[in-house]
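The complex is shown incomplete by one protein chain, all other protein chains being positioned as in the whole.
Naming follows writing order (A, B and C), and every chain is counted from residue 1.
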Amino acid sequence: MTETVRLTGQGLEQLLGAAAGATGGLVAPVTEDGQVLFRPVREARRFDYINAVTPPKDFWFPQTERLFKFKTVPAVALEQAADPAQRVVFGVRPCDLKSLVILDAVMATGEFEDDYYAQQRSATTVIGVACTGAGPHCFCTAMGVTPGDEAGADLMLYPDGDGFLGRAVTGRGAALTAAHAGCFAAADPAAVAAAAAAARKLVPPLAGRLDVDGLRERFADNWDSHIWGEAAQRCLGCGLCTYLCPTCYCFGVSDEVRQGQGVRMRCWDSCMFSDFVRMAGGHNPRPGKLERVRQRFLHKLRYFPARHAELACTGCGRCVAKCPVGVHVPELIMLDREAR
Amino acid sequence: MSQVGTAAGWEPTIVAFCCNWCSYAGADLAGISRLAYPASLRIIRVPCSGRVNPHFVLRAFQRGADGVLVAGCHPGDCHYTTGNYFTRRRYLLMQRLLEYAGVNPGRFEVKWISGSEGPKFAQAAREITARVRALGPNREMRDEA
Amino acid sequence: MRRIGVFVCWCGANIGGKVNVPAVVEAARTFPNVVYAEDNKYTCSEPGQAAIRSKVTELKLDRVVVASCSPRMHELTFQKTVETVGVNPFLFEMANIREHCSWCTPDKAAATEKAIALVRTAVAKAVMNDPLQPFPIPVTPRALVIGGGIAGIQAALDVADTGIETVLVERDPSIGGVMAQLDKTFPTLDCSACILTPKMVDLARHPKVRLMSYAEVEEVKGFIGNFQVKVRRKARYVDLKNCKGCGDCAAVCPVKVPSEYEAGLGPRTAIYRPFPQAVPGAFTIDKAERPPCVRTCPAGVNAQGYVALVSQGKFKEALAVEKRQNPFPSICGRVCNHPCETECNRGQVDVPVSICAIKRFIADTVYADGSEEPVLPASAKDERVAVVGSGPAGLACAHSLALEGYPVTVFEALPKPGGMLRYGIPEYRLPKAVLDREIDQVRQLGVEIQTNAALGKDFSLTDLKARGYAAVFIATGAHKGQSMGVPGEDATGCVDGITFLRDVGLGKPMDLDGRVVVVGGGNTAVDAARSALRLGARDVIILYRRTRAEMPANSWEVDEAVHEGVKLHLLAAPVAVTVRNGRVAGLKCIRMELGEPDASGRRRPVPIAGSEFDLPAEYVVTAVSQSPDTGFADGVLELRRGGIIAANPVTLQTSVPGVFAGGDAVKGPATVVEAIADGNRAANAIGLYLRAEAPEASAAALADQPQTGKPFTIPKDVAKVPRAVMPTLELSRRRRNFTEVELGLDAEAAMAEAARCLNCGICCECRECERACEPKCIDHSMQDETETIEVGSIIVATGFKPMDPVAYGEYGYRRYPDVITSLEFERMCGASGPTSGQILRPSTGKPPHTVLFIQCVGSRDEGKRGHQYCSKTCCMYTAKHAELVMDRVPGATTYVCYMDVRTPGKGYEEFYRRTSEEYGARYIRGRVAKVQPNGDGLRVRVEDTLAGRPLDVQVDLVVLATAMEPQADSMDLARVLKVGYDADGFFTEAHPKLRPVETNTGGIFLAGTCQGPKDIPETVAQASAAAVKAVALLSKDKLLASPIVSYVNETLCAGDFFCQPICPYGAIEEKELAERIAGRPVTRKVASVNTGLCQGCGACTVACRSGAINLKGYTNEQLLAEVDAVCLK
Partner (left out) sequence: MKDNTAPLRDKARALLADKAACVIGHARDRDGLRARPHFAKDERGVGALILDATCHHNLAKYLLDYPYLEAKVGIVLKGCDALALERLVADRRVDRAKVVPIGAPCAGMADPVKLQALFPGGVTAVASGPDGFTVTTAAGRQPPAPRAGLLLERCQACHQATPPDTELLAEPVAAPTVGPAAEVARISALPPADRLSFWQGQFSRCIRCYACRNVCPACSCRECVFDQFQPNWLGRRTGLAQTQVFHLTRAFHVAGRCVDCGECDRVCPVGLPLSALNRKLLQDAGELFKLAEPWRPGTTEPLGTYKLDDPEEFM
């Protein structure tokens, strides 16, 4: 089997059907009550969507992850959770694919590898699908991602008429195509490259309105800017943006113990919650909305790039679409521009 | 007087919040009078039915209780004069909300049981157990964690 | 980690028989934080407690869980146990595996599983328990005893003897309770009064006792050691301090009601002392709410008062009562429409009392014999008052003002005073002589009457002011007859009714020959018709557009008119007056039918098309309506629609200050008594005005007084008595003259009629007592007073009431006079009782030869009519009664029908033996099926269950041993006191064995039969026990209060105070919290719990969404932990 493949509509159904039948199952975008969501599914059909309301993050970095069980009586004893089963996540857009690169950089690269994350990652085969259109809130290209990027995918698909052209990006992707060879046909690498190039040319309208020249430098010296107050006074202090963000990875670890039976788990947390950095004793280094809003955006646009050489925003536009009060990355970029 | 054996498969768990002055005493009287009722009903003592936070009821369901009984003094008889009137309002609303959310209303009950109503307590225990047994295990709100 | 020890009790076989105790211990050892578990045979026993103590010490346990019986039984025991070894009592927790598990779970495996779950839950709670410290609260060293029966008396004396101040509140006028009604007490047969009355006197004289008789507890606030008790002291109307108890007042009281003390067997007066040895010995006036006759009378005339006095033959006193509100009794006694009679309660028994006839009788009689005592006016005042109009309103006003000392001038437009009384009411109803006499009485008070002086014509309002009148009352009446508004009304022979009657009154010569048609249905129409008959009319027809039922005229007047020959032509209305040669020739009429009801509620007459007909007549009198002639207002006085004068309904003041108006001029055509009411009201208002009282004050003074006092219930056994009939002039003697038709009652008839009065107000306010009382200590205007007393402890001794056996219809109580209750029998035996101690048959007044006692009437009866419980005293007092019968009626036979004879008490069985064996009372075991009259006596059917055969016993007297019941309002008092009561309404003790005189509410104790049926020795013992409990409490300076109270997390508290309205004790207060926000000092309000008031119910915690208010001992943390643990499978 070659690296580049062609997949008919029927082939896709076959492939996804097989994945759904496997132990770990299949995750794919579906529509529920008019909302596009990634859900474990028994079967998947192709349909038109710009992107899901919530990112697929939950499937490699679950909102609540049970790390292990334990007992305290008669003596302390641990019971590790079973390794996650192999599963396929289908239909991930390039912005969300890029979030994998960013999360990997934090949790699966270098000195501190997060076992739980790494296990989830290695058990998950991600099938990316390039965009054919942009929503009003998309701004990926401003963040250095294009609608045709494959980084983060194991298998990347480019819509081509009724079917797809595709490329196995990783070994897991190659293994998938190999395991389901019957679903795929060989494809001309040049055709695949052309399809990818075409997809990369798409520019979301919002991205076109953003001036990102010298973005990192600008955000390296705007700590005292009035823009933080501007944005923060509107902020509701909810965790919507962080929970919808494909790259936010903050979590808290807690135990639930009842009658000597315990579970240790980690749950998403949000830097937008007032108690996020509240310490025992009550001191809160980020007591107000201003400090919290500044932290969040500087983390995306300054601290993270400083450490990992990548912006921690992929321009998926969820915060733009869903923040009820218009506090989001493009807003801050524009506010910063205006303040200069 | 029916006593259901525990061997006959699944038995529901019923949590009963009983006010100290009336219903808890009523349950004591049921015991003193040797009135049998299903062992699956377990009592948590509270000073007054007005102390029972609706959150406790939700918590019980969440923790796998199959039925919840809140028992207090008869209206007008509250040891604290008015506590049970507030209980009544809270749980009138709560009952309807549970039903609306798809929780079978038969799983939840408020009863006025005085300290002299041992038979009524035993009867209430039998009734709610029988009803919940017929409904089957709580799948509406149980936390599967 | 905690160090919890679990101790599981076998309670012998009580728990161990159903619960696998070792398995529970085994399971407990696996629970987190449990470092030790063991089982004990009896954990509550000393060895069990010792085991706890030693393990706590040895293993350094910091918390203890005992799984045994109900915490209501032994929580306190174990809390004390752990405290002795240094563990805070609130770190102790209890699992109820007996009452809630082993005793109610037959299946051993299920019981064991449940016990494990309950222990797990108790451990889970114990983990979250915090050490709590009781906090001190001060104690008010004063006791309150509620109820002055033997229990209350004993308790109060016992407390007071220790030197502690004691307040005794008794709701009746005297202390003594039921024991004071008893004759002898079993088993010693000593005299009840002889042993009780010395105690009553001791109590009254005790320096540490404050007796509040005739008072009731209304509200109790506060908590143990610190109660605030609101006591309502009912108005006695007698000065307690000065009353000498001489009884002169009762001797003159005309009102008799059944005596409560005599159990209804004898009467008492409205002013009374329940019994001669009463404490306090002062008299009390018993007042119910204002009786319907007084309430209904527009002028508020005290009808009950004068009726009651007439019944006693006190006619001149009656006249004085009458004249307090009405200067014209002989007038009103003839012409009043007497709404009092319509409302009279007697009407619900048979027929209303003939109040109006009695009123006329009084005035006629007293005037005739000249015995009226003159009322002297108050000292003369300077301000002169002008009254315009000498009708009933004007004269009543003048009369009242003159009595107050004001110089009054009355201006009358017509030649003679009296207004409508003279010119509207024909002589045959109200003889002019009668009228003149009462007008003269007004003159005699110094009132000047100027006739032929018409306002607007002869003088103006300005003139009056100029002449120095400080106030004016306008009562010019409604003297303008309204026309029918049909063609031809101006023809000769057609006249309006007002003019017609005025001409009759003026004595204008009139000879009516021919037919007279009177149009209208009111009193004017009827008066005109009847006058016309007397003036010689051949034929008189009243034409009315609706039916007889709708006629506004007094029905008795219509009856008399028809009786005299007036014809009614109903459902017809005039369309035109037929005129021939300028003279009336008849009426063109149309027939009507009744349609939908109109605004007045009467059905509207609707003409029937094409039904016109001619009614020939020589004269037409139109009496359709009348209105005030207020042309004099002249733009100065504000008028309302229809020309009536606008006046404030309370003060009667018009738009011109100082000018008042009333009567028909303000109301439109109304009744004489309404006019008198207005006159009185105006006089009051003018007095207030002249004394320059503030308008609000005068409005308050003039407003109708609210109804107060207890409601009156009509007695059930009132015998029906026919109403007095008013004699009238023979029909034949009524033609062509105006001789008075009604002739008046004679004294015998009037007194008999007056005796029919039910005395609905009880006290009739005749004030004879006031006159009789030498020390002048009677004050009918006394009001109830409330007082709040502070006490540290309350002893409830409110006693019982005997059941009313009327529900047991088969026994015939109230239907047969010879069926009486045991308490009635008791009074009959009393030497001072209604029969002076003789046992007599009520029906004959002769001693009975055979007396049958029925026991358990209402007791030991599972049915709806009675009580399941045994009343405990009846077996013994019935034996006593039987002995009394046989002692006092030589040769008498007694039967006792019983279910079981219960004699558990010192000397009781011996007494019963004596009754049955020595005295020979015949005991029949069986319930009586029926009591029926038979011949001269009663036949009682009973099944002798021992012999197994029915018996019929012929007896002379049946005595029902009625059950003891809680007081009818015991549950209300329970709510006020916040103490529990059982299904029967008896107050519940904290523990049936170990805390029999305490209630579940700290500081409140029980004594006597309010807690359950008991006899006197037991009652007295309990009273002393309650007293000791109270003294034990009150002898401390401070109490340690339960630390189970709410507390506030001030960081969480958002200050919305949703908790506040939930708290029944008002324990949640606002507290200002000072904080620094960004370096700036700010304040915010948070909730704060007054721990002295908080009783620890925790209802507030649920109102707090953020959980900022929490309950110690039952925290959210503890309860959530319990829920989690109890749900674990």
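Before moving on, here are some points about what is shown:
Methods note: a residue touches a chain if its C-beta (ideal position, glycine included) is under 8 Å from a C-beta of that chain, and two chains touch if they have at least 3 such contacts.
If you're wondering where the values come from, they're calculated on a predicted model, not measured in any experiment.
Contact with the omitted chain, checked across A:G21, A:G252 or A:P287, is made by A:G252. Touching the missing chain, out of C:S68, C:T105 or C:N1116, is residue C:N1116.
The hidden chain makes contact, of the residues B:W21, B:Y37, B:Y80 or B:W112, with B:W112.
Of the listed residues C:A124, C:V1020, C:C1053 or C:A1125, the one in contact with the hidden chain in the full complex is C:C1053. Against the chain not shown here, chain B presents residues 54-55, 58-59, 61-62, 75-76, 82, 85-86, 88-105, 109-112, 140-145.
Residues 32-35, 37, 53-54, 63-64, 136, 233-234, 236-240, 242-244, 252, 254, 256, 265, 267-270, 273-275, 289, 318, 322, 324-326, 330-331, 334 are the ones on chain A that touch the missing chain. If you put the missing chain back, the residues of chain C touching it would be 1051-1058, 1061-1062, 1077, 1080, 1082, 1084-1085, 1103, 1105-1108, 1115-1117, 1120.
Just so it is clear, only the chains that are shown with their structure count from here on.
One inter-chain figure worth recording: chain A and chain C are separated by 79 Å, centre to centre, where each centre is the mean of the chain's CA atoms. Our note on geometry: chain B versus chain C, Cα centroid distance of 42 Å, whole angstroms. Centre-to-centre spacing of chain A and chain B amounts to 46 Å, using the average Cα coordinate of each chain.
Taken residue by residue, chain B touches two or more other chains at no position, since every residue touches fewer. Shared contact sites, meaning residues of chain A that touch two or more other chains, are absent. Of all the residues in chain C, the ones that touch chain A in their complex are 30-32, 120, 124, 1124-1125, 1128.
If you check the complex, the residues on chain B that touch chain C are 3, 5-7, 13, 15, 20-21, 24-25, 27-32, 34-40, 42-48, 50-54, 56, 59-60, 63-65, 76-77, 79-83, 86-87, 90, 114-116, 122.
The touching residues of chain C, counted against chain B in their complex, run 70-72, 96, 98-107, 109-111, 113-114, 117-118, 121, 975, 978, 980-983, 988, 1000-1001, 1044, 1062, 1064-1065, 1095-1099, 1101-1103, 1111, 1114, 1116, 1119-1120, 1122-1124, 1126-1129.
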